[in-house]
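Encoded as structure tokens, here's the structure I'll be asking about.
Here the complex is missing a single protein chain, while all its other protein chains stay put.
By written order: A, B and C. Residues from 1 in each chain.
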Amino acid sequence: MPFAALRADFPALHQTVHGKPLVYLDNAATTHKPRVVLDALARYYERDNSNVHRGLHALSMRATDSYEAARARAARFINAADPAEIVFTRGTTEGINLVAQSWCAAHLRQGDVILTTEMEHHSNLVPWQVAARRAGATLRFVPVAGDDAEHGLDLDALDSLLTPQVKLFAFTHISNTLGTINPAAELCARARRAGALTVVDAAQSAGHEPLDVRALGCDFLAFSGHKMAGPTGIGILYGRRVLLDTLEPWQTGGGMVASVTYEGAKWKPSPERHEAGTPNIADAVALHAAMDWLDALGRPALAAHNHALAALAAEMLAEIPGLRLLGPRPGEPRAGLVSFALKDAHAHDVVTFADQDGIALRGGHHCNQPLMRKLGLTGTTRASFYAYNSADEITTLATSLRRIVKFFGSA
Amino acid sequence: MPFAALRADFPALHQTVHGKPLVYLDNAATTHKPRVVLDALARYYERDNSNVHRGLHALSMRATDSYEAARARAARFINAADPAEIVFTRGTTEGINLVAQSWCAAHLRQGDVILTTEMEHHSNLVPWQVAARRAGATLRFVPVAGDDAEHGLDLDALDSLLTPQVKLFAFTHISNTLGTINPAAELCARARRAGALTVVDAAQSAGHEPLDVRALGCDFLAFSGHKMAGPTGIGILYGRRVLLDTLEPWQTGGGMVASVTYEGAKWKPSPERHEAGTPNIADAVALHAAMDWLDALGRPALAAHNHALAALAAEMLAEIPGLRLLGPRPGEPRAGLVSFALKDAHAHDVVTFADQDGIALRGGHHCNQPLMRKLGLTGTTRASFYAYNSADEITTLATSLRRIVKFFGSA
Amino acid sequence: MSDFDDLYRDLILDHAKRPRNRGKPPTANRAATGDNPTCGDNCTVHLRLDDGGRISAIGFEGSGCAISTASASIMTTQLKGKTAPEAETAFAGLKDILATGKPPEDFNELAAFAGVHAFPARIKCATLAWHAALEAMKTEPASSS
Partner (left out) sequence: MSDFDDLYRDLILDHAKRPRNRGKPPTANRAATGDNPTCGDNCTVHLRLDDGGRISAIGFEGSGCAISTASASIMTTQLKGKTAPEAETAFAGLKDILATGKPPEDFNELAAFAGVHAFPARIKCATLAWHAALEAMKTEPASSS
């Protein structure tokens, strides 16, 4: 794979775990950060650090410029029409909460329906449960149904679900548990025809695949910096300008007000109105560096790399006895992860064993408890890939898994 | 001042602005970060970076341990009884929004009163306006009244304001605009006697003065890492355990749920229940380093240093013609800042002029518009001090201000 | 000349210290207020249009920095006698100067604001009064006069 040279740029990869070279395959939880991102972070604090907005001295103007440049960069990154469509959040979860609390409080009525899917991360499920309950609305689910239960959404069910009562359709672009890539543009188009707004959870796609909000045709879209080579504590909520400018702010305080009296306050337009308090300036600046790094690498190439590793892993793992592989069928596109269950070994034992071989995996319900229950599993083990992973590491994984099967096997 | 040697530890201080050595006096907006904090941040990303909770591989366990160690450190930092009383937030503003939205939604009723003061930062004012309006409750203000308008709270008015209708009393520990240090323990005690919960805005005190939540006797307290030598994007909400454990979560999603079905979810206890989604792990770890740094320096010594600089500045500035100094009277304790208005020069012109001399000041309403209006001002200029500032820098400030008065003077 | 001197040229300082047309002209019957949310400054422009739609009287109130005060003062001197379209053109000229930092061909008093270009955070100060004036021209005249 041509990406091998990248490893040198990632300080965290060059360590041993239990005496073995680290094989980091927990990228769907969080990725490592390239040197350029850490440098941007350090440079900000060593040179420009200051509070943004309202400031007129040199450092404050530089900090403001850097922060707003990160916003403009994020707009370009997802092809938004305007930087004012970019709200900085802590991450995907906060972005979804913003919409679920603010938009739903203003627009969701008794009898309305929020549509989501059976494969959502808790962060794109629980906020809608709460919003629906508050409004007296109903939450409905596009099923991962029938023979396809382990693979993807039942798109045939969609049209009958998209009734006129559906005000909002929230779905994940890529499933963090299955590796399924949902046809987001098609889902948005069908929702739009039915008169529903769309909220796309792009946590697993933003730093992995080309992403164009105008081509997708979504109304809101949320993602996290830490899953795309950026730092923790920063993420982005995209919303169409007309929606964000009229949305009541969710958090209030300094920086988002146009004028304040003791009696009440008036809001600024977007994006300020949705960013109360001192924002996470430094991490926005570092996320800028991550986006530059990603685009220098090329997101189409990165996606191809991740998909190829996942296809290879799926192929090698399918041969392991007693291994049940979830997600897309062979030949179908698969995002950069494999999620599987072993007949004789519980996911937590698998992770602990693999860790002894230096391999970092994630085991459990992946914040997807209802789907696990539906699939008759308490959890799976997941290996997820990123730019710096290699085919060799997948061989290491497969070897370790074979030893695990032997160790825990009932035979 | 014995603190001069510290400057070497702060990379950002060693630069010139418009050819002059930087004199950074905008610390109430945000402080610079010592090398140890930047090192902790880099070390986390270079070594331990991983997602927390749920993870069983080596890096994930290290990340979880580091994150929870930061929480335990924060509990010790403010003498909380239990790490579960520490919720990581983005900053003061988010902490106050959490209480204002979650606590008020559950407990505030029509006819109730939220008491606050006339000197609050917008972040400790607007969230209460919104909460009061939603509940049909009333917001009342402890005045900065009469002769004392420029100085501090009218404490004589407090008892008559603390009626049985008052459910919550939210006030700032230190005014970011006046430099007034409010008698927080006394205010909490009087509120408690009146049956009201207290919310302390400690944005300006947490990294500057000794702080002990049990000695204060407050119910909630919020502060920001970036104003206390820590990174942006991280802050702390303290709440008494019994309050936090029963408080309905404000944000929902991954990590804060005990169990989830498609129909609904159950919450974990505090602190997890109040931290939906991937937290800002790296900055929590860096904040740990900032707290260590602060306590190695000694908060009593730091407070004395800042107070001494502010007293010196107040003294020197009082001699400048046409300068109106806000805040405590000479001899009264003054937090580490001076805020003033010049007869002939607008705050923004002052800041632009001082910037030419390398001096970073803040000018404007300091997120305190109603107080400005009450004092008959559109804004003030503020110089705020921290560990690395020196008496020499205050002389530089005074010299620059005299030139400003001359430049803009009507004479 | 430093950026700073460029920002506070003599003309600007002069208008800032001795603003022209401060206050509400007695004949004024239209007004609008502009706010700068970032700094809390505001500017109210009062004016009267004659039968030909030309500004026959204009004045301003409010508090602001040297840049915004000078800009309001110079604005009143520039707009007196102008129609709404002419005022729009003049404002477009100012915005051009602010955006490019270059004085206009027909060198006029607005050229003094070229130095603001180097201080992006101050550009709003230089346009506040103008926004209010153009807004005021669009309002209905108060019936009282």
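Here are some notes:
We adopt the following convention: contacts are C-beta pairs under 8 Å (C-beta built on N, C-alpha and C of every residue); 3 or more make two chains touch, one makes a residue touch a chain.
Bear in mind that the values here come from a model prediction, so they are computed numbers and not experimental data.
Contacts of the undisplayed chain with visible chains (whole complex): A, B.
When you scan B:Thr16, B:Thr246 or B:Ser259 for touch with the missing chain, the hit is B:Ser259.
Of the candidate positions A:Asn79, A:Ser259 or A:Thr378, contact with the hidden chain is made by A:Thr378. The chain not displayed touches chain B at residues 53-56, 61, 64, 257-259, 268. In the full complex, chain A touches the hidden chain at residues 18, 344-349, 352-353, 356, 363-365, 369, 372, 378-379, 407-408, 410.
Convention: only the chains that are shown with their structure count from here on.
Path length between chain A and chain C in the chain contact graph, taken as the least number of steps between touching chains: 1. Of all chains, the one whose mean C-alpha position sits at the greatest distance from that of chain C is A.
Centre-to-centre separation between chain A and chain B, using Cα means, comes to 31 Å.
Shared interface positions of chain B, defined as residues touching 2 or more other chains, are 18, 348, 352, 363-364, 369. Contacts with at least two other chains are made by residues 38-40, 122 of chain C.
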